[in-house]
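The full complex has more chains than appear here; those shown keep their coordinates.
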Amino acid sequence: MDQQFASDNYAGICPEAWQAMQEANAGSAVSYGDDDWTHRAADGFRTLFETECEVFFVFNGTAANSLALAALCQSYHSVICAETAHIVTDECGAPEFFSNGSKLMTVPAHDGKLTPGAIRAVARSRSDIHFPKPSVVTITQPTEVGTVYTLDEVRAISAVCRELGLKLHMDGSRFGNACDTLGCSPAEASWKAGVDVLCFGGTKNGMAVGEAVLFFDHALAFEFDYRAKQAGQLASKMRFLSAPWVKMLETGVWRKNAAHGNACAQRLMGAIGDLPGVGAMFPVEANSVFLRAPEPVLEALRDKGWRFYTFIGGGARFMFAWDADPARVDALGADIRAAALG
Amino acid sequence: MDQQFASDNYAGICPEAWQAMQEANAGSAVSYGDDDWTHRAADGFRTLFETECEVFFVFNGTAANSLALAALCQSYHSVICAETAHIVTDECGAPEFFSNGSKLMTVPAHDGKLTPGAIRAVARSRSDIHFPKPSVVTITQPTEVGTVYTLDEVRAISAVCRELGLKLHMDGSRFGNACDTLGCSPAEASWKAGVDVLCFGGTKNGMAVGEAVLFFDHALAFEFDYRAKQAGQLASKMRFLSAPWVKMLETGVWRKNAAHGNACAQRLMGAIGDLPGVGAMFPVEANSVFLRAPEPVLEALRDKGWRFYTFIGGGARFMFAWDADPARVDALGADIRAAALG
């Protein structure tokens, strides 16, 4: 099909990841992660993040985030998160399943973001035994609506977590996009800002499959390997999950891919920013544009063959992956223009 | 490293699977399984198995078996299985985790096999509420010790399952090897023999990652898609899990790969069958040889660089994958001979 921007999961495998899989496919390798590629990939993360973090490779984001949260919670604990968090809206109860019952305490979010005040309010609202004890705060970076927490915002959230004895988890399924937007290093965007555990997404970044779970606090990683194994997240031929990471990190393409997606979002905004009646629902800070537009405009786009998810109140989401074709972005922009002015 | 036979997970991706991934990597595709490759793969299984089965693709065998059993059980049910079953010995409690507590009722096994009598004995041993109600029987085909149930044996187990109201699940992580040994069709080896649910292993068969769960009874597949999603087993870029299956099935290489592994096991046996003091611990009927040998012989093999898992009582496991090099098998045979005669 013609390229679509309904999801950055529509993209395939980027050349660097592909090349790594090809190289990894030479000969025998020890299974279950005790192979050279996996060791190199883990070391690659340690180098990139400038710290001796613990690194685990799992199959997808559902598992990465749910397992990480389960490692930070007992079943009677709760997780403080934005009401728009992916783990709340799109994981079919996976966090509750992996943790055997940890409750997600959702708080209203502005532009998809949690705030220190909202965190404090819910964490301090109750302290009796009938209320699941808050154990962890999770933020998505970039958020599900395409905004990016500033480093100051992350630091402020981290500070309130420290104050309240909560751990800080970052769902970084598009972590690379955030680093590009912030113009900072991965270390600055994560542990230096107070993040305890980061789920770094590989799939949306250009890989076939696979996410990395990084524990900056070693104690929190205790027995995470057992946890992942029991939950069906230990690959037997691990090298095919880990080798792509080696190349993604070594070549810097993790960042290049992200920057390309971000640029395409800006490119679309550049093409439609002056239009009357349509616009961005949220600040465009990563690789997505949530287009606010009247239903006839959306209908016209559908008629031209564009696919997109819609949201209450008239929004349409467009997401740009590593492979987004600028010409195709321009075509989308032109079609939006025609529809809006039509 | 030089090719090793410690596990058939040491092998890489076979050419057909690789080719499929390459083709699948062209352009955009809808995510989460609503793409052409995934539809083709599911249809491919229906064609191969000559029936309109329900087909799901998950990441690995831990999840395939555990999710399938969870779909057949409530938490207060039990699963009847051989004490040597992989789900008992090597899954770190995954079946109990996915099912939230279904107990594995192990029975002694001869040559890795369950028998109708043993199943009936445990199923009828208790009927009070303090005993988790048996709901399903699982058999591994080929077994964990490299033997293969005859079709008559499977049918007899299936008959006792029907009699007792139990479902029959088959762990087919090496299902292709069993088909080759039995010289029968996949349909004959599964639903025609009374199997309700089959986990067909792709990884050991030559793929990078991925197993297929086949429900021959549609009712049992009800909402399995939700179950897999919640448990972190729904791939966003599903095409890379499903495309290899398309080629594996269409080309028949699923069977060719299995036959090659089986032949290598026989090749090794041919090379060492006459030796005094060493021999096969179990009938060699699939792609593995469990070598019974005195510790000095095993030590000599280790000294020559061979890797293998050992078992109580002096056994060493060798497994042959699609890529096993006959010359390397011969080298192993020669080293065993030298050690045994040494």
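By letter and in written order, the chains are A and B; residue numbering begins at 1 in each of them.
Note that a contact is a pair of C-beta atoms (placed from the backbone, for glycine too) under 8 Å apart; a residue touches a chain by one contact, two chains touch by 3 or more.
Small disclaimer: the values here were computed from a predicted structure and weren't measured.
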Subunit number of the complete homomer, 2 shown here = 4
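One rule holds for everything that comes next: only the chains that are shown with their structure count from here on.
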Inquiry  = Can you report the angle of the rotation that maps chain A onto chain B, using C-alpha atoms only, to the nearest 5 degrees?
reply    = 180
Note = Whole-Å distance, C-alpha centre of chain A to that of chain B, is 34
Inquiry  = List the residues on chain A that touch chain B in their complex, please.
reply    = 1-4, 6-7, 9-13, 18, 21, 24-32, 58-63, 66-67, 91-94, 97-98, 100, 203-204, 208-209, 226, 229-237, 240-241, 323
